[in-house]
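First the structure, which I've put down as structure tokens, then a few questions once you've had a look.
With one protein chain held back, the other chains of the complex are shown just where they sit.
Chain lettering (A and B) follows the sequence in which the chains are written, and residue indices restart at 1 in each chain.
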Amino acid sequence: MEMEYAIELKNVTKSYKKKLALDRLTVAFPTGQITGLLGPNGAGKSTLLKMLVGLVHQDEGTISVFGQSPSWRNNGEIAYLPDRGRWYALQTVAEALAYAEVIFPAFDLDLARKMADSMELDPTAQIRTLSKGLEARLNLILCLARRVRLILFDEPFSGIDLVSRDKITQNIINSMFDLPKTIIICTHEIHEAESIFDHVIFIDKGQMVLADNAEQLRTEKGSIESVYRGLFQ
Amino acid sequence: MSTSRVFWALVRNDSRLGSTFRFDKARGNVSALAAYLLAFGIVFALGGLLLGFGMHISDLFAARVITILDFLITPNAFTITFLFYMPFAFTSEMLPREWKSGTVGWWLTLPYSRNLLLGAKNMAGFFRFIKLLLILFVTSEYLTILIRYLQPDVENFGLLHDLPLRVLYSCAIALLLSPFFVSMGTTGGVLSKAQMKGLPVIFPALFLAVIVGIFSSPLRAVFSSDAYLSPPWLSLLLVFGVSMGLSTLLFFFATNVLEHKVEL
Partner (left out) sequence: MTINEETLNLQLDLSKPLYEQILHQIRYALARKDLELGAKLPSVRELAQQLRVNPNTVMRAYQELNRDELIETRRGQGTFITTKPQKIQHIRDNLATEAINSFIDTMQELGMSRQAALSLLEEGKW
């Protein structure tokens, strides 16, 4: 199968104050697929995602996102959910969606409102008052309601209740249908998320350890979770 | 979406941040404005009460209040420094707040120029400052009127002559200088988040240099207590020019730093 790669990293190195975050990392993410980016804490997953949106710049190596170098200029086509990212606490849910429509290019407000409804978010609730699970649902909507080619999720399930996780997964699956998009999910909750991965990339200490199609991995080695345990425990 | 619409949305959002503080968790947020209006209302009520009962506050008390008021409305080192500091204070915590509240990941990845992002923060800080000046103006007016009715015969009442004009003048100077301090604040915020070496020293030095520079130059005439009678227009224009010029320089510097030296 001819594979097209939306994102390619070649020999990317990045250190923070003498600590090596990414070490000559060469890795590629297939277009139009959901890729799971997995690895232990400090493996460099967050750093990788941040580089794709220009929050962090590499010391060496090249990164191309849809053929271009990462920059805020290209972020109109990329939705990014930061790790432990929070929205503006004083806005209500309705205000947040309206605000998102103004500041995010290609934000589908109708879709967002429908999603908020189906996720049981009270439009008049102040974000400050939302539980972690509800806030995570809102954050998800702020990403998925954007008509973009690439969505990056950094730990979208972390510390979230089961029902919210479920809704998040469902909505990610749903979003694949109206617009073909490339999705990267960074997560520790492998068991929860692995059934939605097309492709999986394992990273440790800033280097790629293993990358393969999810179903292929299952044929060869078993569940993604067991592969993870095998690699990192 | 047009950039100007984005800009004003950002300004509006940035203005909301920090204008509220927690009064009591159970009661939820109380905006600073509401709290102020409440305090204002209490003073207003008290004043009305005293007036209604025909009571007169003691001479000495009134005289003290007047001295304080007079001190606070004349352009002197204290008031001017305060009015310099406020715009700086407003904007300098705007940037770090994005970090503190966890919204920086969203903000910094917005697909707009860093000019737009910082410009919105500056504008928001500026508006907050204007709100502050308005409050100061209205308060000083009201207190003077209150005293005029309660104890017009107090000995130093004369100090409050020309009050509206003097307050206006002080506010005007503060406004003219604010672009510089607003920009200063944002730049300070950006620098605190940037990976740069050796800059922390230069920054307060610049701050001081400007203050000293203005006070020791012929522009000092702007701050004399009689200046409001016949405003030194040329000097004022010059002060404004310096303020805007330095502000613009700082702004582009800050934008540059934000684009290249700030990482998450």
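As a convention for this text, a residue touches a chain if its C-beta (ideal position, glycine included) is under 8 Å from a C-beta of that chain, and two chains touch if they have at least 3 such contacts.
Predicted model only: the values in this text are computed from it and were never measured.
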In the full complex, displayed partners of the excluded chain: A
Contact partner of the left-out chain, one of A:Ala125, A:Ile196, A:Val209 or A:Leu231: A:Ile196
Contact partner of the left-out chain, one of A:Lys10, A:His188 or A:Arg218: A:Arg218
Touch with the omitted chain, as defined above, among A:Ala106, A:Met176 or A:Leu231: A:Met176
Contacts of chain A with the absent chain, listed as residue ranges: 33-34, 166, 169-170, 173-174, 176-177, 191, 194-198, 214-215, 218-219, 222-226
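Here is the rule we use: only the chains that are shown with their structure count from here on.
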Chain A to chain B touching residues, read off their complex: 50, 53-57, 72-76, 78, 80, 82-91, 99, 101-103, 105, 128, 142
Contact set on chain B toward chain A in their complex: 1, 5-6, 9-10, 13, 16-17, 20, 29, 101-106, 108-114, 263-264
